[in-house]
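The complex appears here minus one protein chain, its other protein chains still in place.
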Amino acid sequence: MKLYDGGKILIGLMVFVGIATFPFYYNIGKVDSKPELKTDTPAIQAWEKQYGKKECVESKEYMRSEHMQLLNNWRDSVVRDMNRQYVSMTSGKKFNMSLQNGCLECHSNKKQFCDQCHNYMAVKPYCFDCHIQPMEKEENKS
Amino acid sequence: MSMDRRQFLKIAGISSILGFGASVASATHTIWEPGLKPPQVEPNPDGLIAKRWAMVVDMSKFKTDEDIKKVTTACHQTHNVPDFRNPDGTVDKKFEVKWIWEEPYERTFPGSENKFMSEHIKDMPFIVLCNHCDNPPCVRVCPTQATFKLPNGITMQDEHRCIGCRFCMAACPYGSRSFNWTDPRKAINPATENKAYPTRTKGVVEKCTFCTERLQFGKLPACVEAAPKGAMFFGDIEDPNSEVRKIVTSQLTIRRKPELGTGPAVYYVIGGSDHA
Partner (left out) sequence: MSNGYAVHQDNFRSWFMDKLLMGMSWPEYLKTLITPFNVIAAIVLSVGLPLIAIRFVQGLASVTHASNDYPWGILLGWGLFSGVPLSATGFVMATAYYIFGFKRYHSLVRLGVLTGFLGYLFAVIYLLTDLGRPWRIYYPMMVGFGTASVLFLVAWHVATYLTVQLLEFSPAILEWLKAQRVRKWAMMITIGMTIAGIILSTLHQSALGAMFLLAPGKMHPLWYSQYLPVFFLSSSIYAALAMVIVVSTLSARFLRDKTDGNFLGNLDNLTIGLGTGASVGIYVYFALKVIGVAHDDNWNLLNTGYGHWFLVEMLVFVLLPGLILSLGVKKRSSAIVRIGAFFAVFGIIVNRINVSTVAFNWNLQDHLHHIIPPWKEAAIVLAIAMLHILIFRWILNRMPVLREHPDYRSSH
């Protein structure tokens, strides 16, 4: 069998492979380790002292997989329904629904917490276009 | 292509159902379905509640420009409203975002000026803000319900949902809405930024919300707190014992452009004696 236009096909194939694998080599070196979340902020430590354990509004597993949906619902509930308090399904505790004054109060280490997974997964939530991030000390170079 | 009458009518019928279907689909759709319902969520127990929030502004209590400036600054700092300036320090009118600001008499109450009225009133600045109308044109025209009425009468703005079409600005007769023509964070001073309140982003419309977020924590609007004593009142106009109701019942108050039928909830006392 003879390959008609073999040269052109080969060039075409190379271009295709180049484009198709673009995401791989584009991200080479960007992410080399699994995300490591730090939950050792002063606010969380204070909570741990008071309640004897670290806990979020819902279980860790739930938060990990559902926090986007939860935040969307919080947003609508606060802005549109004027319901500001969230009753935890896990602990029954009540929380002020607020990204800036709730979530980020405890997780004041956005770079060590939110950004870890978001960067790893290459997602850029637009929340922080408006919601102000906590001031963080520059990381020590160690 | 040929078809007989029967076929034609069949197709015509089906397509008109489809065509109308598209236009009424929205009417039958549940308009707003919250993702979280009580008892999973509840209002803050400390929150102030009212059947209909309203405001009274007594202009005679503002003695100096400082008094007015205090009010506008309090609001704009609380809500991280950007402050765009020209190189010479004057307000950059092109980018200006305003929640509460000053207008001269003839722009506040157009049509009610007359030849013989006091120069003092004609020249004095009036404090204006969103009127949180009973019948707000901005809410009627918003294609996404980004601006909507809360049950307590506040005309709320949900920037998460705003597409930036600016129809609400075309419709609002009071100029109470501002568009973010560029990134607002450029014009917010990080030193005075309110870390507890968000900023906005390029491409959305914003406006006064009667400090909904403060009411929910039992606080009065920032402007009312910053105003001189007896200059601004805020309360439930449906409650006969509220201060706002007493003033509106006992004195002559005027509202902005009432002839448009929007039903503003901000009442002005212009001259006047002491009260309340």
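To keep things simple, chains are lettered A and B as they appear, and every chain counts its residues starting from 1.
Just so it is clear, contacts are C-beta pairs under 8 Å (C-beta built on N, C-alpha and C of every residue); 3 or more make two chains touch, one makes a residue touch a chain.
Keep in mind it's a predicted model, so treat the numbers as computed, not measured.
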In the full complex, displayed partners of the excluded chain: B
Residue of B:45, B:89, B:143 or B:240 touching the missing chain in the full complex: B:143
Which of B:49, B:196 or B:260 contacts the chain that the document leaves out: B:260
Of B:53, B:105 or B:179, the residue in touch with the unshown chain: B:179
Contact with the hidden chain (one of B:117, B:170 or B:196): B:170
Where the unshown chain meets chain B, residue by residue: 1, 3, 8, 11-12, 14-16, 18-20, 22-23, 25-27, 29, 31-32, 93-98, 137, 139-146, 161-167, 169-171, 173, 175, 177-183, 202-205, 257, 260
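The working rule: only the chains that are shown with their structure count from here on.
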Centre distance in Å when chain A and chain B are each reduced to the mean of their C-alpha atoms: 34
Chain B-facing residues of chain A, complex: 69, 72-77, 79-87, 89, 94, 96-97, 100-101, 126, 129-132, 134-135
Chain B residues touching chain A - in the complex, by the definition given at the top: 32, 34-36, 38-45, 47, 80, 148, 150-152, 156, 158-160, 193, 195-201, 212, 216
